[in-house]
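Below is a structure I'd like to ask you about.
What you see is part of a larger complex, with each chain still in position.
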Amino acid sequence: MFILTDEPITQEKITDWKKNFTKDISGAAVTFEGLVRNHNEGKAVSSLEYQAYPEMAEKIANQIINQSKKMYSTDEIFCVHRTGHLQIGEIAVFVLATSAHRKEAFNACEYLINEIKQQVPIWKREHYVNHDPEWVACHQCKHNHE
Amino acid sequence: MNKKIKLMYFAKIRQLTNTDQEILFSNAETPRDLYLELQIKYKFDYPLTSLKVAINEEYCSFDSKIESNDTVVFIPPVAGG
């Protein structure tokens, strides 16, 4: 399940999602939180702006989730991504993977965030302390023209 | 022969076109043709090779065939997360 939201991703919401997506058969829950940090490639960052192509982002993200469910033996995989203007320390993306075994939960969680970053049409504009804002590119992205 | 094409612009491309979305009537056969039209219309030279393209929310080739009523989106380098 994938959610795009322009509301803050709070620890209270994360607690609820963890309760909802953890089962009695789950032995491991791995989470990833992507946070807005105060620097990138040597520049002081003051805030971030995320823009999404919502219909396609949801479609592609759900394809990635289905793919990771095929690749890893998980109980649940869940991802939520922010849009809008975010301050330092805010959560930009949250991923949860639960599984009977920890190895599968780690692999699924890491696979998911890597693929989300490379494929899902979401863009990030960095606002800097001393420079004009810029749309930045994910460095691992392969711009294959499939 | 004119097709009705819905275009949506995001991030860098939205900045260049200064437009969120529009309906265009065009003879463009492929996204490659269509991008040339946009470069002329909005007077920018951002290279196609930096982009991907999606038709109806699916990534596809720049040489795919555009049908009338398709939604075409040129996708700048993504950076979620």
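The letters A and B name the chains in turn, as written, and every chain counts its residues from 1.
Just so we're on the same page, contacts are C-beta pairs under 8 Å (C-beta built on N, C-alpha and C of every residue); 3 or more make two chains touch, one makes a residue touch a chain.
Because the structure is predicted, anything quoted here is derived from the model rather than measured.
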{"item": "Stoichiometry of the full complex in this file, by chain label", "value": "A x2, B x2"}
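By definition in this document, only the chains that are shown with their structure count from here on.
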{"item": "Centroid spacing, where centroids are CA-atom means, of chain A and chain B in whole angstrom", "value": "26"}
{"item": "Interface residues, chain B side, partner chain A - complex", "value": "8, 10-12, 14-15, 49-52, 54, 57-62, 73, 75-81"}
{"item": "Residues of chain A that touch chain B when the two form their complex", "value": "34, 50-53, 55-57, 59-60, 81, 92-93, 113, 116-125, 135-138, 141, 143, 145-146"}
